[in-house]
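Missing here: one protein chain of the complex. Every other protein chain is in place.
We just call them A, B and C in the order they show up, numbering each chain from 1.
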Amino acid sequence: MRIGVLTGGGDCPGLNAVIRAVVRKGVGEYGHEFIGFRDGWRGPVENKTTPLGVAEVRGILPRGGTILRSSRTNPFKVDGGVDKVRATLADRGVDALIAIGGEDTLGVAKRLTDLGIPVVGVPKTIDNDLNATDYTFGFDTAVNIASEAIDRLHTTAESHHRCVVVEVMGRHAGWIALHSGLAGGANVILVPEQRFDVSQVVAYVESRFETDYSPIVVVAEGAQPTEGDMVTQNGELDAFGHVRLGGIGQWLSDQIEKQTGKESRAVVLGHVQRGGTPTAFDRVLATRFGLHAIDAVHEGDFGKMVALRGTDIVRVPLAEATSELKTVPAERLAEAEVFFG
Amino acid sequence: MRIGVLTGGGDCPGLNAVIRAVVRKGVGEYGHEFIGFRDGWRGPVENKTTPLGVAEVRGILPRGGTILRSSRTNPFKVDGGVDKVRATLADRGVDALIAIGGEDTLGVAKRLTDLGIPVVGVPKTIDNDLNATDYTFGFDTAVNIASEAIDRLHTTAESHHRCVVVEVMGRHAGWIALHSGLAGGANVILVPEQRFDVSQVVAYVESRFETDYSPIVVVAEGAQPTEGDMVTQNGELDAFGHVRLGGIGQWLSDQIEKQTGKESRAVVLGHVQRGGTPTAFDRVLATRFGLHAIDAVHEGDFGKMVALRGTDIVRVPLAEATSELKTVPAERLAEAEVFFG
Amino acid sequence: MRIGVLTGGGDCPGLNAVIRAVVRKGVGEYGHEFIGFRDGWRGPVENKTTPLGVAEVRGILPRGGTILRSSRTNPFKVDGGVDKVRATLADRGVDALIAIGGEDTLGVAKRLTDLGIPVVGVPKTIDNDLNATDYTFGFDTAVNIASEAIDRLHTTAESHHRCVVVEVMGRHAGWIALHSGLAGGANVILVPEQRFDVSQVVAYVESRFETDYSPIVVVAEGAQPTEGDMVTQNGELDAFGHVRLGGIGQWLSDQIEKQTGKESRAVVLGHVQRGGTPTAFDRVLATRFGLHAIDAVHEGDFGKMVALRGTDIVRVPLAEATSELKTVPAERLAEAEVFFG
Partner (left out) sequence: MRIGVLTGGGDCPGLNAVIRAVVRKGVGEYGHEFIGFRDGWRGPVENKTTPLGVAEVRGILPRGGTILRSSRTNPFKVDGGVDKVRATLADRGVDALIAIGGEDTLGVAKRLTDLGIPVVGVPKTIDNDLNATDYTFGFDTAVNIASEAIDRLHTTAESHHRCVVVEVMGRHAGWIALHSGLAGGANVILVPEQRFDVSQVVAYVESRFETDYSPIVVVAEGAQPTEGDMVTQNGELDAFGHVRLGGIGQWLSDQIEKQTGKESRAVVLGHVQRGGTPTAFDRVLATRFGLHAIDAVHEGDFGKMVALRGTDIVRVPLAEATSELKTVPAERLAEAEVFFG
């Protein structure tokens, strides 16, 4: 068989580990050939390829990013996109595809499979918000980077009797905020799943200031204040109720400073969370995903994606992955509240 | 309620996170009081205590070790040990115990519960070899430390055209070897679960030397050569077939040097793997274990220990934890073999 | 002797290492007593003290922040401030002070010495911009944090064919930008010492995009565009020519995006650079500064501060430290330019 591999969507530590595992097992155990498609779905659409053999995957396991590069191109939004994909596969003699990506990439994979193009998916999102798998690789790395930053910020907060608001990634799901906040000993954790009451946040911050320690507030980029605050802060929110200038972290830090009279600083961790070398957890998970994805291809079990359930790697229909967002359940957030304030 | 807390057995990153979570929730949500017992079961046996309140657990989340210290004391091996434990609990007005530890500590917990002393257990082992839980805290930290070391050793091996044998922890189970070997891109992984054939290891090493790269062999401290080798190496193995001088890592490195004619060096990571600040994964897991352990105590659900199943924390009978060792299954090792050589 | 110790100004990794070294040698070798003043110069002004003995400094060597806390209080700006300092020292029986801080803190130290209050200074600034010493502690930690972030951002930039602009600390001196930019393999480094030409930056960025790699621009927070750009971007600069909204990093990233048509993202590292555990370099330097500062006090050599010259710790007049900012010389920046583009 000749198998095409592509990586789509945002950068995520572990992508290279998947690619390496796919190729090492595919070549070494099954004798397949591989071809890399560049820049996500743009590769098959525009027939952009790159050689992909054992030599190309040497040494890439510990490296962040993706040697195949990425993009957000969607063949269903390109004129004649699907036909172009078909044409490329025919031209390159490609029998099957492995698509590594998040909701969008896997959504395309599903629709292509429905149209008879054989694809196996590998789930990827640092946000950990894909429903069909216990964890996605990249998430553990992001959480470690964020919690190391929070460790550092504690001492600077305390030395200056300051509040520090740390904005972490998570537009629709608060997993990074929840886990890094728990790991970092945050005094408040705010997630997109539950609107927050600024006065409650201020109360936590003030109660922390009564100790000899200083408050650390962890806020997901997608977290939002309650309706009441939105009215009060009217001009500062956009039509969809999102906080505009400088992000929610800066906005909240300003609110805290105003309402408590204490200094507060915002730190926005940003893209640092999604690059660089993966943690061991993510390397192992990504490697196992790759090994099982090539098994699925080898067995002709298309339209599936690999997923983690407990300590096992299983296969689930691609449809499952993209049906619903996995958000932080209320009880997980409640569990963390004992540490607030 | 007044609740006693103790930590037994080997050091493990995350112990302090458990203690903190227990106390924070126990005091903050349930209004319980706590008392720390020093040095594992020696504390209750010898009535050695230390204050344990919200003030004592401030700032300990990111710290390795245990503020309660540890020991391997077993009340069932001390003359009148169980009576001494009863006497201490009566003297201190302690209603229940939370025992954080591995197989031995939890085994004592089980037997004491059978004798009417109310205990809840929290599983702990960096080796990840407790049967009742998907993961134990400390394991992820150990694996990260080992795989960072392997990352470093790759470049030094290559610069010198040398083989490097890395000996990691794992006397009876090869989990650390398997995960750090996968994460570190090892060329051979040897575990206690399966005796290894030195000539096969040598073959992998030689095939790696044919590339421009150098071999890294990861070996668990408890791994052993096959019977055939034991006879050949007779004088170097003890009565139980364990390799003696300098450990299995040094022994294997010497064998490789002799049989390949290439330089080989052994690195024994040792206690570095079990100390210091926990990873985010271990902090979150340990914290959740602590929160659920105090819930169990509060509900009077004794004779249980907390455990991870998928992403949930559940309670299982203490007996389950100590019935059988969780070793690396053959298929997980087979999965890794595609990367050998 | 009874000696007071205080830490002033911004948080800086290594402060605790200085305090520990001062106390350990002062008590252990000279038999002095110590008293901690809280919150920088506010401590002596408001008679806020804290016990400071060998017990208090145990375990603080690896910790960021300062156990004495800090502030920007200046006794010369407080009504009767100097008299209050005198009164506190008399009240507490303090014979001499060790003041650990940056330009402002040491400036106060100098003026107080001139008024007969015996002070020895220890220089501190993560910006490394104090003239009298080769390096200050905290700088190496900040540079490592920034260059690790840059390492991570390379892979994410490349995966997305994006430019990333990394804003690092340095209001008046570009040392952190220069060193982290060199260490991180930045494609452009911009410092406050030399106004930059946006079109030149854009040219570097475009030439980098012609390779298969993506540009990383490191910009010190105090860097500024040339006059020409200021006029062009008129509305976006304040009266002093400082870029306003979102800082220089965001502004520059927007410019790059506009002028190249490629995606660009800004990452502002912020306070993460100044907190947390110090590197070994900073721990050793801070420890040696502390040891030599207590020697100076013991010998009655006041009005001096300790400084690094080559590998030696020397004493220099406090005046020297505060006379002139140590900025990045033109030849050091020129040295780096070979890597631009």
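Note that in this section a contact is a pair of C-beta atoms (placed from the backbone, for glycine too) under 8 Å apart; a residue touches a chain by one contact, two chains touch by 3 or more.
Not measured: the values here are computed from a predicted model.
Undergrad: For the chain that was dropped from the view, give me its touching partners among the shown chains.
TA: B, C
Undergrad: Using the document's definition of touch, tell me which of C:11, C:39, C:129 or C:151 contacts the absent chain.
TA: Touching the chain that is not displayed is residue C:151.
Undergrad: Of B:49, B:66 or B:224, which sits in contact with the chain we cannot see?
TA: Of all options in B:49, B:66 or B:224, contact with the hidden chain holds for B:66.
Undergrad: Would you mind spotting which of C:114, C:197 or C:335 touches the chain that isn't drawn?
TA: C:335
Undergrad: Extract the touching residues of subunit C with respect to the undisplayed chain.
TA: Touch set of subunit C with respect to the missing chain: 21, 24-25, 28-29, 58-59, 61-62, 134-135, 140, 143-144, 146-147, 151, 179-180, 182-185, 211, 213, 277, 279-281, 283-284, 287-288, 291, 309-311, 335, 338-339.
Undergrad: Would you write out the residues of subunit B that touch the absent chain, in ascending order?
TA: Where subunit B meets the chain not shown: residues 7, 10-11, 15, 39, 63-66, 69-71, 145, 148-149, 151-161, 164, 245-246, 265-272, 274-277.
Please note the rule applied: only the chains that are shown with their structure count from here on.
Undergrad: Removing subunit A only, and moving nothing else, give me the connected sets of chains.
TA: B | C
Undergrad: Mind having a look at which chain is the central one, using mean CA positions?
TA: Looking at where each chain's C-alpha mean falls, the closest to the middle is A.
Undergrad: To bring subunit B onto subunit C by a C-alpha fit, how many degrees must it turn, rounded to the nearest 5?
TA: The two chains, subunit B and subunit C, differ by a rotation of 180 degrees.
Undergrad: Counting shared numbers against all numbers at the contact of subunit A and subunit B, is it over half, same, or under half, different?
TA: same
Undergrad: Which integer distance in Å separates the CA centroid of subunit B from that of subunit C?
TA: 41
Undergrad: For subunit C, which residues are shared contacts with two or more other chains?
TA: Within subunit C, no residue contacts more than one other chain.
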